[in-house]
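Report on one structure; see the data block that follows.
== subunit A ==
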Amino acid sequence: MKRYAYYLSCINESMTKEVDRSIDLWQKDLGLEFVKLHESTCCGGSNLDYVSPKHFALVNGRNIALAEKLGLDLVVSCNTCLMTIRTAKKKLDESPELKQEVNELLKKEGLEYRGTSNVRHLLWVLAEDVGFEAIRQKVKVPLKNYRIAPFYGCHILRPSTVLGKDDPLEPSTLDMMIEALGGTTLPYEHKNRCCGFHTLLVAEEESLNVAAEALEEAIEIKADFIVTPCPLCHTVLDGYQAKALKHANIHSSIPVFHLSEMVGLALGYTEKQLGIKRHIVT
Partner candidate 1 sequence: MTGALELHTEEKRDITLRVFRFNPQVDSKPYFDDYTIQIEKGITVLRSLNYIKEHVDASVSFRAFCQAGICGSCGMRINGISKLACTTQVWDELSKCREAGIIKIEPLRNMPLIKDLIVDMDPLVDKMKHYSNWIETRMPESEIGKKEFLVSEEEFRKYDKATDCILCASCVSECTILRAHKEYVSPAVLLKSYRMNVDTRDAIHDVRLGELVKDHGVWDCTHCYRCQETCVKHIPIMDAIHGIREDAIEVRGARDTSGAKHAEAFMEDIEKKGKLVEATLPIRTNGVAWTLQNLLPMAMKMIMKRRTPPPPPLVKPAKGMKKFRELFREMTEHVKAEQKSHKK
Partner candidate 2 sequence: MKPFDIVIVGGGGAGLYAAMEAMKTNPALNIAVLSKVYPNRSHTSAAQGGANAALANKAKDDTVELHIFDTIKGSDYLADQDAVEILCSEAPKIIRELDNIGTPWSRLDDNTIAQRPFGGAGRPRCCYCADKTGHTILQTLYEQCLKKGVYFFNEYFALQLSVKDSRMKGLIAMNIKTGKVEAFPARTVVFATGGYAKMYWNRSSNAAGNTGDGQAIAYRAGIPLKDMEFVQFHPTGLRKSGLLVTEGARGEGGYLVNAGGERFMSRYAPEKMELGPRDLVSRSIETEILQGRGFDSPAGKYVHLDLTHLGADLIMSRLPQIREMSMYFEGVDPIEEPIPVRPTAHYSMGGIDTDNFGRTVMEGVYAAGECACVSVHGANRLGGNSLLDILVFGRLAGRTAAEEARKFEPSQISQEEIKDTEASLRSYMQPSGHFERYGVLREELGQTLGMNVGIYREASKIRTGIEDLSALRERFRHVRVFDTSDVFNTNLLQVLELKNMLDLAETVASGALAREESRGSHTRTDFPVRDDEKWHKHTLATLEQDGMKLGEKPVSMGRYELQERTY
């Protein structure tokens, strides 16, 4: 059994509860154990950094320190949380002064940021630690009838100086995952593009245009569903789908699955068990 500290993303605690629920279902099947960090706090999204860079370092230094206390790598299943926490890690690792300032405070909670735990996305753990071959062998219900459009989202790819696992513009890990689960991955121009989530509340029209374009292509290439490793992308592509398509005058729809749900389907769990019924588009 491989053990990991698991970061609780705010959105997975509220709007997209199905993500953690589905991971809970199949983690043991793949020989994984995710230890939930109930003390972890919001990473600050991509906002806290410019409101207060110091608090940003404190909050995320602490999130990582919680994993380090357990001697485990920190696994994240939201792209933006991943990018944010890794950005903070980079800053702490590059600045001994900042690290010291943060650690002086963390000491009071019995914590220390040392930089020993890696911060990784769920997708990377599946690809690297379990491996595509092992996954292929565990598949019970191959997704062989499905044509799938992989939507990576931005913050699992970019900035490459912080992420660096996939090519920032030509990613392939999610495609390989789809293939490992027996599905057909489609050439999808929007796979490396943005969902529009981060401007939903400040420039809604722009966000809807962005989302509509990605949805439109998936519909055009006759995908059965879109899969994404990010709950924020999911919230836009699923939750705002009707609004975006209406805005773009497109009369159609397409389901959007979380990575964790797609894995669950192939491992033999039902849509109901995985929480897919909770989606807006079903």
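Convention: a contact is a pair of C-beta atoms (placed from the backbone, for glycine too) under 8 Å apart; a residue touches a chain by one contact, two chains touch by 3 or more; residues count from 1.
Inclusion criterion for the candidates: all candidates are chains of the complex that A comes from, given by their letters.
Every value quoted in this text rests on a predicted model; they were computed, and no experiment measured them.
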| item | value |
| --- | --- |
| Pick from 1 or 2, the complex member that touches subunit A | 1 |
| Subunit A - residues contacting candidate 1, complex | 10-11, 13-16, 38-42, 44-55, 58-59, 62, 101, 105-106, 108-109, 154-155, 157-161, 168-170, 187, 189, 193-194, 196-199, 201-207, 209-210, 213, 239-240, 242-243, 278-280 |
